[in-house]
Each structure stands twice: as structure tokens, then as C-alpha cells.
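So the structure is just underneath, and the comments pick up after that.
Missing here is one protein chain; the remaining ones are kept as they sit in the complex.
To keep things simple, chains are lettered A, B and C as they appear, and every chain counts its residues starting from 1.
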Amino acid sequence: MKTYNEDRSKVSNLKIAYIGGGSSGWAYVLMNDLSKEPNLSGTVDLYDINFDYAKLNEKMGNDLSKRDDVVGKWTYKAVKTLKEALTGADFVFCSILPGTFDEMEVDVHYPEKYGIWQPVGDSTGPGGIIRALRTIPMYKEFALAIKETCPNAWVVNFTNPMSVCVRTLYKVFPEIKAFGCCHEVFGTQKIMASIVEEKYGFKPNRDEILTNVVGVNHFTWLTSARYKDIDVFSLYADYVNSHPEGMGSHTDENWVNLPHESKQKVKFDLFRRYGYIAAAGDRHLCEFCPGNWFLKDPETVKSYDFCLTTLDWRRKNYQELIDRNKSVASGEKPFKIGNSGEESVEQMKALLGLGDFVTNVNIPNKGQVSNNPKDVIVETNAFFSADSVRPVFAGEVPEGVNALVMRIIEEQEMVVEAGLTGNYELAFTAFTNNPNVCLPIDTARKLFNEMLEKTKKYLPYYEDYIKTQKA
Amino acid sequence: MKTYNEDRSKVSNLKIAYIGGGSSGWAYVLMNDLSKEPNLSGTVDLYDINFDYAKLNEKMGNDLSKRDDVVGKWTYKAVKTLKEALTGADFVFCSILPGTFDEMEVDVHYPEKYGIWQPVGDSTGPGGIIRALRTIPMYKEFALAIKETCPNAWVVNFTNPMSVCVRTLYKVFPEIKAFGCCHEVFGTQKIMASIVEEKYGFKPNRDEILTNVVGVNHFTWLTSARYKDIDVFSLYADYVNSHPEGMGSHTDENWVNLPHESKQKVKFDLFRRYGYIAAAGDRHLCEFCPGNWFLKDPETVKSYDFCLTTLDWRRKNYQELIDRNKSVASGEKPFKIGNSGEESVEQMKALLGLGDFVTNVNIPNKGQVSNNPKDVIVETNAFFSADSVRPVFAGEVPEGVNALVMRIIEEQEMVVEAGLTGNYELAFTAFTNNPNVCLPIDTARKLFNEMLEKTKKYLPYYEDYIKTQKA
Amino acid sequence: MKTYNEDRSKVSNLKIAYIGGGSSGWAYVLMNDLSKEPNLSGTVDLYDINFDYAKLNEKMGNDLSKRDDVVGKWTYKAVKTLKEALTGADFVFCSILPGTFDEMEVDVHYPEKYGIWQPVGDSTGPGGIIRALRTIPMYKEFALAIKETCPNAWVVNFTNPMSVCVRTLYKVFPEIKAFGCCHEVFGTQKIMASIVEEKYGFKPNRDEILTNVVGVNHFTWLTSARYKDIDVFSLYADYVNSHPEGMGSHTDENWVNLPHESKQKVKFDLFRRYGYIAAAGDRHLCEFCPGNWFLKDPETVKSYDFCLTTLDWRRKNYQELIDRNKSVASGEKPFKIGNSGEESVEQMKALLGLGDFVTNVNIPNKGQVSNNPKDVIVETNAFFSADSVRPVFAGEVPEGVNALVMRIIEEQEMVVEAGLTGNYELAFTAFTNNPNVCLPIDTARKLFNEMLEKTKKYLPYYEDYIKTQKA
Partner (left out) sequence: MKTYNEDRSKVSNLKIAYIGGGSSGWAYVLMNDLSKEPNLSGTVDLYDINFDYAKLNEKMGNDLSKRDDVVGKWTYKAVKTLKEALTGADFVFCSILPGTFDEMEVDVHYPEKYGIWQPVGDSTGPGGIIRALRTIPMYKEFALAIKETCPNAWVVNFTNPMSVCVRTLYKVFPEIKAFGCCHEVFGTQKIMASIVEEKYGFKPNRDEILTNVVGVNHFTWLTSARYKDIDVFSLYADYVNSHPEGMGSHTDENWVNLPHESKQKVKFDLFRRYGYIAAAGDRHLCEFCPGNWFLKDPETVKSYDFCLTTLDWRRKNYQELIDRNKSVASGEKPFKIGNSGEESVEQMKALLGLGDFVTNVNIPNKGQVSNNPKDVIVETNAFFSADSVRPVFAGEVPEGVNALVMRIIEEQEMVVEAGLTGNYELAFTAFTNNPNVCLPIDTARKLFNEMLEKTKKYLPYYEDYIKTQKA
């Protein structure tokens, strides 16, 4: 059990359960961040369907802890069952790939046959909806196991579709202490820091730019941005108006295959439409808008200077990370301790009472967003303190924008209901209602059924549904 | 002043102010209905920009009152000022054409150059938005005059855009006693009555089918429908599922020019998408949906068996009505008393305490629709009784449908704000947000500015706006 | 199963389940009303703990049905189990005495030892709270049986504490179609009819006076009252201001023992405090107000010209009714068909689709009262139509009054929670919070425990509670 030292400045014997602990990338980040924090220590149980990769991370983590230059000492342990991981956990981190890249290939590329293009396909759109149906039963299982095993643990989600995952946790176990974390807003803060620098000659840290965040994950919006006496929001407006060409230039000739290449032109276009700052990557933002705005066809995508992330790229990228991990685990390559830009350790400290903290997270709407329904998952700032995460009042989603936000919220509500109850007709309504699915109803049904078929092994209610279709 | 007889069964000396009293069609209907009601009598002041047409109606109405077979005796009087009409009014009816057919031609047909097709163009879409901007200042004037002259009168609106007109009245004079009436729901009740007849061999009156109504005008939805022990909603579902070809057949070869021709295929398609009954004409319903569902191009429209109402048709139809009226006024033709299917006289009686009454109207949301914002104009059932109209609780707009309803509500809120304050940027945000305006932002701006230019004489803030565009 | 005739004007084979069917008074009323209605017929199953009294009513009812002058033909049948009564029921009427007069004696008179006086003691105050704890488990059983046996039946409650009973039904079976009926508002409408008569020389029927009702049962308030063109609310205000002595005079020297004697002085005092019409008998109203306003001591009660109903009176009155029933059942006395003033038959007809109807009932707050919480039981007007009861929007409980209403709502919420979960600490918080329980906390605990002890045989969680008290 977790133990405070006498002056209550340090906590030891912490237990973290890491679901998806065979992760190729985020595990590395967590190890990095824990290794730098002198006031926390304990055990991380790594649970993953792929036990070998969990073992790989166990090796990397334990080697790291042994290093003299590392102040944060943790024991990593690959475990074979979810229950073992959760037993005694103070924190649960969830970061999984729901299904495999094969199902994700269907999510992202299959709809292309019908003229539907998706740069990410994991949050909304046909891909996001089918992925959600696959993910919800997994999260139901997690929620039930947490309720049973460690109901007082803090649960942190990183998996997409973010809102759907967090909503599922709360629907299945309403007393759960869960929140979802995403760094997309940070990226927009960095853009603003650059704009400050261009104007004033110095660059604030991104988290010194105080923003008010509203919206849902990957479709978050800033209604104010300030750095001390500087109204960064106005600076941004000026920048958009004077930069029709977008921001920056591509770093590579082959940028169309590089997910992180973007000139922020979607973001700027949305500012011109609504007068507020959309705060996520362009690849995400466009998926929440009417399909013919930014995703009409690959040429339109290219003209907005962002890319459609392919599964080929994802598979290659994944392999590179695994290779990197293997090299580190074998001692071939060093674990390079760096600045991850992530906040999990800060959040843990705040929840343990070692310092308050405000940041943006995904939690149920208790009224922090005044023109969205109660209980749906929204992304706003929240106040982290001893054993408590409380939303900070964020106000209204701006007029106009809220039409798009209310739509995605409805989609998520219908999909979560569908995933939990097996009423896939509701998911189909969400599917036809998606702005990127502009198909006649019979064609929409065909695509929906085809996509479901290809992910059916993850769908507990598939057979029941398909019977209704044959009738 | 209005006078009750001793047993309080009749009211005389009523005063109706009719704004738009030169009307070619609705005035005829009102005269018809008043002439049949033995318990009400008084004066109708006809106010219109076109004084001659008001005089025409005066003549028609007074001739009608003189007939021996007419039991409802009213004096009609064309008046030259709004103030005169309103003075002493117990009821105010508003039924105007905002601007002329020339402006309406721009509303409806100008966007066709950009591939945007509108079957009506008076409620939403580019046409509806521009029409709203023109109408709001007129309704502001009406509201101020009513506040000044007859604040206790009941105000009944028939003009489109319905929700925008009623919202403007309440924003300008919050204590106003106003509601908006529309017979589109009646049409869907008639369809259901036919379905009952087909199944059971008898046809209920349309108002015997008890429906629960939610939504906004012209995009209203029924969440239940019942005739005594018969669940009409289920009958409708069965009908839709077994009639992919729609309902009925066209009455005329040239049906594509006849606004009222429809096989209800949009209605049925929406039922298949959402599982609820859309309750307005197909020409209206499609304008609230993503443009490529039903309005992609004239061929798509044709395939759904409804028509794009042209201004040519409207002009011709108007002339026919005026000609009819002239013939009647001159005594050439008789005034044929018939069954209008309208409810204004029943509503008046209820408000005067002569019998309670429940019907669907457009009034501010006091919570009768639980998942729409407060105060916006929604269409639901309401309870009419002595000097009181109180909404009947209608519940939620169904999931999925509500994404579309929330969008139109936001559009209306932005447009009313724009029209009242001159902040046309808000109207532009509404314009680009409209599902039928799928244009790149610069093209959208161009169309918006062109359309504004053509209606500028009705726009008090046009010059201010155009300056910002030149800057 | 219920059967409609061909033109759907009559329904036969209806089944009513009457819980508490051994009733001495209300059964008589129901038989009376059913006997006068030509368009309904069927069976009434009478279920009661006292089977003999149910048999008595069976006899009375069937004799009545046989009479030639009776148009409403029903078969009455005493049944031995709740399940039998509910099987196939279209309507369920609940009108029981929770416990016996012995427990009620404790409710009403025991607190007098502590200086607490209660004129009724069945809705709030120490008596109402203890009675509620006894009643809730019974209503839980009813709700579960209805859910199991006749989930689509309409359930009508007459038992007090009204709000607590209806709330329990909905908490246990949220989809239940239940409402609660009470005639207290009718009494205030009659008072207003008399005031109209005094002023205008004619007396409207009480239900022709259209009132807007808000509040909770027995503490209902009218915010408007109108008869056609007459503003009855203003008439009432004038009457109150000019009648400090109250209304009417006592009919009997011994009025202090006659529950229905009242000069409406509590009602008038409340009007002077708040400017709105309290619409229940004075004996009820005073129980919801700070105890020292009207219930300080018997002298204060007497000065307000109402009475404290004793259990002696109740027992005597009950015996008289039973004697009357026995005489009727034996044929000694005739069943006198009269005008009950109750509305159950009208409500049944409306729910069967034989004519819409608006009246005040107790149902969950869906927003009809805008400044009370959602889902608590409020009393307002509602629209009865085919298989549907929908609240009519009533607006806000007036400022000032709402402090008292919110208090009783909280009391009810705590007590229902306590009764369902066994957390009697919550009931104790409600008890100390009651304005008529002005006791130091230790004395309050003593009284609470004593009262609980005396009703313990009806309290499933009593033993658990008493253990916590001994600890």
C-alpha cells in the first residue's frame, strides 16, 4: 500500500496498472517521465494481450530504474491477467489498440471505395464508429474489473476514440474516478507560443499560455488565450488574417505521407468560419466537419496541406518503435531520457496531494460546458488536487461551432448505447448522420454491414444484428 | 371593447388587426372561417403596404358579412397605418410577404449558380437566411408597435421563416403573447388517417389522431401517434417498410412543377434513417438535411418525387388568386364558403374562454422540449384556454434527429441576433454552417455578399457591413 | 381484454384493480361514478388486507350494477391476492390506510407530548414522516407487482402521503404510468366560484375556473385563476383584503372537532404573506409552514378557525361509513347515486381515447415547474389523452413560497430514500428539518426513536437502525 514519508513530500510503494502495457510508444514515455520524478516510487504492472511485448517493456523499465542517474525508481512487471494488474492499483493507465492493424485498415481504407476519405479514422467517421463498437465491449470489461478489484484507483485513458472510452467507463461504473488525456491542445498552445515569439521575440512555455478549452476530444476549441498581459487570442486572429498560406512549410518533399506535417490551414479556415480557435491537429479537426469541406477527395486534402495517414505508414512506424525498444532492452541502444511534454506524472502528484494542478482533460460534463448535455464526455480544464479532479467552468461552446459539437456528442451517445446494448440500429443512425458519410441510405447500410462483418470477432452482438438484416 | 353576452357564450365587438391584410390567399381563408362562427363578431382592420389589395379584401369581406346565410358578422376595414390597425386590437394576425417576389427570386434561384437547389427557400438554406435578415427588421417594428399600442393582444404569426419571426417578436417585446401557426403537421396527420383507412376501412379526422410533436417549424417530428386504441405510429412504420415506392401517384404529368405533388419519399427515407415520423412536406424537410441527401441536383430531387417550386410558379399562382379575389369582389363570382382546415377561429374562442383546445404551435421553449435550449422557438402541442397558451410537455427530440434540430436552432439564433444587431458576420457563420451551403469559405462569402446586395434596401445595417468587407 | 365497439364510442371488458378495495368511503364513490357512465364496463377486482370489507363492497357494487336505472354495468369481485387483482388490469387504483388507526394515533398525537400539534399528520410533520416510512415498503411491493403483472396499466394513487407514494412507484419502476389525484384544489376553486357569485350573481362550476397550479400535494398554489373574461385572481385578492375575519361562519358550536370546518384564515394569511393563492384546506396548509405561525398551540389553531382532527373522530367516522355500507349491502338502505365531484371516470375515458381532458395531478416534474428539481412529484395541470398524461407547463413556484416548497421536496426526497434503502439517518435529518419539529437535536432523536418503535412492525430496516442507536 502506498506510503507517505514523514513530512509527506514523497510517496513510495505506489502501484500502477498499465492496461496495454506492451505498448511500443507510450510505455517508453511513461518510463521516461517516472524516471525523472524523485518523489514517487513503486511498481508498474504491465498487462497486454501481447505478453512478449509487455516483457520487453519490463526489461527496459527495470534496466532504466537501475541507472544511477535515474531518480525515480520503479519496478516493472509483465503480468498475465487483468486482475493481477489491477489488484492494489492506485492508478490505472489504459492505452490499447482495440483490435489489430487489420481491423484498422478496414476502418480507414474500406470506405474509400465509397469516396469517403479519412486522415485518421479513429475518433469519428465510419472508421471511428466501427472502431468504437469494437472498443466498447473491451472498456466494459475494464470498468467491471476495476469496480471489482480497485474501485478507488484513478483511471487514466489514452485510447481512442477517447470520449467513447471514457463514457463507457462511467456508464458501466458510475463511481469510477476516470479521466482521459490527450496532447492535441498542447500542440495548439505551441503554435500560439510561436506566434508570441514572432511578435515579441520571446517564447513562453506552451503551458504558460492560459487557454479556456471547450468541446470534445479532437474537436476542442479555445475561447480565450492569454499570456500574462498579452491577449494571445487576438494575436492569433491577426496571424490567421494575414497568413492565407497557412503556417510554416513542409519539412519533406514526401510530406503527403507524413501525419504530422501540416500548415494548419484547416485550423485557420475554421477560425475564419467561426471566429474561435480549433485546437487539435488538422487531420482530426476535418473529420468532424461536413465531408466536402476538407475531405472531398485527396486533391482537396492536399490543397489544405495535411495528409491521410495510411495503415502502411502506421505499420512501418510501429515496427520502428518495436525495433527501437528491442535495441534498448538488449542494451544495444541507450534509453535516452528526454522531455516528453506529457503530464501524467504531474497529475499523479496532484492526486496524491503533492501540489495542485490545472490542465485540460476529458471527463463527464457536470455543467462546465453550459450548452452541452450533462454527463457526456467533454474536454475542458480541470483542477487536480488531493484525490480529486474537479472541472473548471468553461462556459459555452461558441454559436455555430456548437452545431458540430452537438452532432458528434449525439453520435457518441448513440454509439456507446449501441455498443453496450447491442442495438446496432442506433449505431447505424449515427453512421448515416456522420457528415463524412454522405451516402444514400441503402448504400450506407451496405457499407455499414460490410465494415461490421470485417470486425465481427470483436462484436458480441453481431449475430443478433445480422439476423435482423436477413429478415 | 370586446363584450360578452349575459351567459358568456358569445363575444361581440372584437377587434382583429390583420398585418398583411392585402393578402391574396390567407385573408380569404380567414373571412371564410369567421363567417361560419356564430359566437364571435367585431371588426377586422386590414393593413397592408398594398392598400389597394387591402381594399379588395375589405370589399369581399363586407359583402360576405351581408349574406343571409352567413352567421359570423364582421366589419372589414382597410386602414393606412399599422398603428390604426393595432389600436384596440384583441388579436393581431401577421401574414406578410417580406419584400417582393423579386427578392424571393434571388433567395431561391440565385444560389443555383453555385449548385445549390432549394424547393422552397423561405425557412432555411441561403434563401431562408437572407429572407430572415430582411424580415427581422419588419418584425422588430411590429413588436415595438404592439408593445406600444396593444400589449395585451394575442399575436398570431403565419409568415415564414416562422421560428425567426416569432423569436424576433419575443426578443424585442418579451411579454408579448404571441404564437405561430402552421398546417404542415396536419398534412402528416392526414397521411396517417389514410393509412388507418387502408388498414381498418374507416378514416378518422386528422385531428382525432393524437400526436406528440417536437422540433422546429417545417422540421417537426412525431414521436407518437394514436387513435383511441390504435397505435398509428406502428401502422406508419409498417407502411413505410412495405412501400419503398412512396405513397400515392402523381396527379399530373407535369408534376415536377407542382409544389404539392409528393410521394412522401423524403419523409419515408427519414423514417428509415431515424425511426421517427418527420411531419412536414417533403419540400420543407429536405432543406434541413445535408444537401447531398435529397438536393444534390434536380435529378436527385426528381428521384425523390417532389418538386423545386419556382418563382414563375409562385407569380402565376399569385395572379390567379388576385384574379379570383377581383371576381369575387366585383360580384362576378360567389364567395364559396368551405372547410379551410385552419384553426384560427377555434384558437380565438379558446383564448376568449369559450372552450379549451390543444393543438401544435410555435412558441418559446419553456422546457416542453427537454433537450433543446430554453427560449428558442419550438413546435409542440399547447393548451389554449382563457387568455392563456401553455405548452404541453413533449419530451426529447429523438437522438440523431436532434443533431439536425440543434443545427437549425443555432442557425436561427445567429440569424436573429444578426438581424437585430447588424452583426452580419454571425449570419455569415450561419450561412457557411448551413448543410445546403457546401462551399469553400471564399465562395460562400461571395454568394452571401451577392445575395445581401440584392436585398439591401431591406437591410438597415447593410452599409456598415459592406464597409467591413471592403476593408 | 378491453374491447372497443365498432364506432369506438364505448369500451367494454375493462379490468380495474382496486388496491385497498375494502375501503369504507372511496369505494362507494367509485361505484357511484362508474354506475353513471354508459360508455365503460368491465370488472373491478377488490383487493384488501381486510377481505371481509372487500366482500362487503363486492356485494354493494354488484347490487348496484343490477339496478335498471344504472347505465354503467360492472362486475365487482373481492380477491385474495394482489397478483390476482393486477392480472390483466387496465387501471389500478391505490387507496389504502398504511397500517391501522393505532399507528396513526402515534403519528398524530404522540408528538403532542413535545408541544407539536398536527391537524392531519399524514403528509408532513413528524406524523407524515413516520407514516411515509411505513408506507414506502408497501408501495415498493405494489410497484414491483405492477411491473411484473401489468406494466402497461394506468396506476392512480389516492393514498397519503401522496407525493411520497407516487415518488416511490416511479423510483421502483421508472416506466410506470402512474399519477396521483387529490381534490383539495377543487375546494379552492369552489371558494372562488362563491366569490364570483357574490360579485356577479351567478356561480360558475368550479372546473370552469381555469387555474394554473404549482407546488406539491396539499401545499399547492394558484398563480392565476380566470373565468372567461373575469380575472378571478384579482377578485380573490380583493376579497382577502376586505375580509380579515375569513370566510363563512362555523356550522356548529362544536366546530373545533369538525375537520371540514374552516374560515380559510390560514389561506388568507398566506395570501397576505406571499400574494398567491394557497390551494388546499387550511388543516393541510399550516403543516407545511413554520410551526409557530399557525400550530403553536391549540389556542393559536382555534384563533385561525380550523381544527385538529383527532383519531377519536377518525375512528368514529370510519365506523359510521362501515355501518352505512353494511346497511346498503344488506339492502336495508338504498345506494344513493349522487354527484361525487371526483374525476376518475373522466380520466379513464380520456386515457381510453374517448375525449381529451385537462386537470391537476401529481406526477414527476419534467420541467412543468421550472424552479423545482426534475423528477420530484409536483402537482400541476396535465393533459390527458389516448394512453397519455402529459404535464402542462406551469412555470415557477412564486418567490418566497418556493422556499417552503423546496423544503418539503427535500423532506420527501430524503424520506423516500430512507424508506427504500433503510438509511433512517436521512429520515432523521428530514425530521429535524421539519418546520413543525422545533426541538433540540437530542430531544428530536428521542421522539423520532419512540415513534419508530411504535410502528416498527411495518419497518423492514428497524432492527438495523436500532443497532446503530445502541452503539
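In this section, a residue touches a chain if its C-beta (ideal position, glycine included) is under 8 Å from a C-beta of that chain, and two chains touch if they have at least 3 such contacts.
Quick caveat: nothing in here was measured; it's all calculated off a predicted structure.
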- Message: Touch partners of the unshown chain, restricted to the chains that are shown, please.
- Response: A, C
- Message: One chain is left out of this view; which of A:K36, A:K83, A:K190 or A:R226 touches it in the full complex?
- Response: A:R226
- Out of A:P98, A:P391 or A:P435, which is the one that touches the chain we can't see? A:P391
- Query: For the chain left off this view, which of A:V256, A:V358 or A:I441 is in contact with it?
  - Reply: A:V358
- Item | Contact partner of the left-out chain, one of C:Y274, C:Y318 or C:Y462 | C:Y274
- Query: Which parts of subunit A are in contact with the chain that was left out?
  - Reply: 2, 4, 8, 210, 212, 224, 226-229, 352-354, 356, 358, 366-368, 370, 381, 383, 385-388, 390-395
- Residues from subunit C at the interface with the omitted partner, ascending: 269, 272-275, 290, 292-293, 371, 373, 399-400, 402-404, 406-407, 410-411, 413-414, 425-426, 429-430, 432-433, 435, 438, 440-441
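One rule holds for everything that comes next: only the chains that are shown with their structure count from here on.
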- Query: So which chains count as neighbours of both subunit A and subunit B?
  - Reply: none
- How many Å are there between the centre of subunit A and the centre of subunit C, using C-alpha atoms for each centre? 54
- Query: Which residue numbers or ranges of subunit B touch two or more of the other chains?
  - Reply: none
